[in-house]
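Each chain you see keeps its place in the complex, though not every chain is here.
Chains here go by letter, A and B, matching the order in which they are written, and residues are numbered from 1 within each.
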Amino acid sequence: MKRATLEELANLVDGTVLGDAAVSVSRVAPIDVAQDGDITFVTNPKYIKALETTAASAVIVSPALADRCSKPGLVCKNPYLAFAKILTFLSVEPPEVKGVMAGSHVSTTADIGADVTIYPGCYVGDNVKVGRGTTLYAGVVLYAEVEVGEECLLHAGTVVREKCRIANRVILQPKAVIGSDGFGFAPDGSRYFKIPQVGVVVLEDDVEIGASSTIDRAALGVTRIRRGTKIDNLVQIGHNVELGEDCILVAQTGIAGSTVIGNHCTFGGQSATNGHIRIGDNLTVGSRGGVTSSIDGNQVVSGVPAMPHRDWLKASMTFPKLPEMRRELSRLKNKIEKLESELKEKE
Amino acid sequence: MKRATLEELANLVDGTVLGDAAVSVSRVAPIDVAQDGDITFVTNPKYIKALETTAASAVIVSPALADRCSKPGLVCKNPYLAFAKILTFLSVEPPEVKGVMAGSHVSTTADIGADVTIYPGCYVGDNVKVGRGTTLYAGVVLYAEVEVGEECLLHAGTVVREKCRIANRVILQPKAVIGSDGFGFAPDGSRYFKIPQVGVVVLEDDVEIGASSTIDRAALGVTRIRRGTKIDNLVQIGHNVELGEDCILVAQTGIAGSTVIGNHCTFGGQSATNGHIRIGDNLTVGSRGGVTSSIDGNQVVSGVPAMPHRDWLKASMTFPKLPEMRRELSRLKNKIEKLESELKEKE
């Protein structure tokens, strides 16, 4: 277990020490369960009161809360980021380097870098390259001619099919599939003829792919996930998709084939896009939203077809009133007919 | 193939024999395909007529139908449960105990109980515990310090990541992933900094997890699935979720992070919840329903945001009439304007 003083941690997270800089901590914990020896953090104003009662030894707070904190601690512009960095520093060990372990199957033509770990049950095909410091947990399969960069973590049971390329510091959660065939068939009468999927997938630096997510290889060319994009579990990325940098795709989202997405877009859970469309930078799609046609960025949309999020919220709140609206329409119609006939009688 | 008399089966299911207690059966079959030697069951009133024509040797019926049944059989309060128990008795053999098979990779520091079977291609890490009578099918991966209880079935290719704990009689269908990283990132300018997920997953007794479902480990603390809860295929459970006892989650459902769900809740297929909400006991969410905020139990809801199921049904039936309603609104507006001007003329 590592231990660090507030002074050391202030340097790590570019923060200011509050109180005794020699106080030391060894764990990060939520404010309501933190114990002596722990550092905790407050980002949500509703937890300010807990600052007074927490048993934590130290607290990470924003400048706005610094006055209200009688504990030792750290003042940081972004307490949540500071929490993440301190948690990483105290809790995360680089995976132990174990080399090519017995029970793995590595082709004699594979090029394995220094400090690589390959667990039992892995299969590394012909002409594969694995970069320095990368770890393949048990049961990872790399088909022929795959390239994996440096300091990647490929968790148990991930599969990367032939010729796909993974850059540096990429994380694949268990059972992620990279390079499965795109879903392409040409109708031949009533039957379907398989269109060979001879393209590849490229995952750029710092991409993370969630458990059991599937990234299809291109029919021709490349399915590309750009630097820093994070994909959650059970997400489907169709063939020839291009995803921009620093995007966030929450679980069970589906991006249909050949769609091109800008940088810094966010997709809520179970959202989706049609294929062959273009999406601008900084688009946020609400959970279950469906983007059916090309759309500019710098906005928040929801619903199907996607509309401004506020419009969707209002329409969704009105939706349960539909039956009453229909009855009201019918009542008004009757009243109008009565008025019409009364007016006619007067003539 | 086992064979049992009605007398034996009546004891097994706490039922009453109808007719000859010495009649014996060896298989369970649906009423329309049952043959001589089979026992069948009737729970759906529309199959009562089939009681007269079925070739089955015996029938399981409810007390209400006992008079209408001329076949030998069993009278049970819950024929469907009796069917399940008899099918289990006749058809399900405990998996053969084979020990640690050649081609599996078991750490010398692992603690493997009696009567455990570990198939080829499994990887069992350091300090793992596996309880008595548990079976790991081919290609199961248990990371370091995992604990698995007694009489569990872990089907082929399941992965349990470091330190997660599985209790007794738990079933994991193929490719289930337990303990993948939760999806947590702290924004650092336009980039994302990974929040280490240092918590665990706990699956309590008698939990079942479906094929390719993913249960994320907690950021800090525990993602917990309580006793008896059954999760179907391709379901996503976010980090720090707490699921109550005896819940049912149908396929492709997604529960977002930190949500707390009571006992005996049911989620229909492709349903979802937001994160950080609380759900009471005995809530039923219809297929594709989306629970967006905390909600009391003991009700049936559907739609997004979730509303009482009946309201959703009525609103959904009205939805296709929206364009006609809009035209009607326009027509009524015109009529009213006409009436208004006619009335003005009269003045």
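Here is the rule we use: a contact is a pair of C-beta atoms (placed from the backbone, for glycine too) under 8 Å apart; a residue touches a chain by one contact, two chains touch by 3 or more.
Bear in mind that the values here come from a model prediction, so they are computed numbers and not experimental data.
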{"item": "Where 2 copies are displayed, count of copies in the complete assembly", "value": "3"}
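Heads up, the rule we're going with is that only the chains that are shown with their structure count from here on.
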{"item": "Whole-Å gap between the CA centroids of subunit A and subunit B", "value": "26"}
{"item": "Contact set on subunit A toward subunit B in their complex", "value": "28-30, 33, 78, 80-81, 83-85, 87-88, 91-92, 102-103, 119-121, 137-139, 155-157, 171, 173-175, 208, 210-212, 228, 230, 232-234, 246, 248, 250-252, 263-264, 269-270, 287-288, 316-317, 319-323, 325-326, 329, 332-333, 336, 339-340, 343, 346"}
{"item": "Sites on subunit B touched by subunit A in the complex", "value": "105, 121-123, 139, 141, 143, 157, 159, 161, 175, 177, 180-181, 183-188, 190-196, 198, 212, 214, 216, 220-221, 234, 236, 238, 252, 254, 256, 270, 272, 274, 290, 303-305, 307, 311-312, 314-315, 317-319, 321-322, 325, 328-329, 332, 335-336, 339, 342-343, 346"}
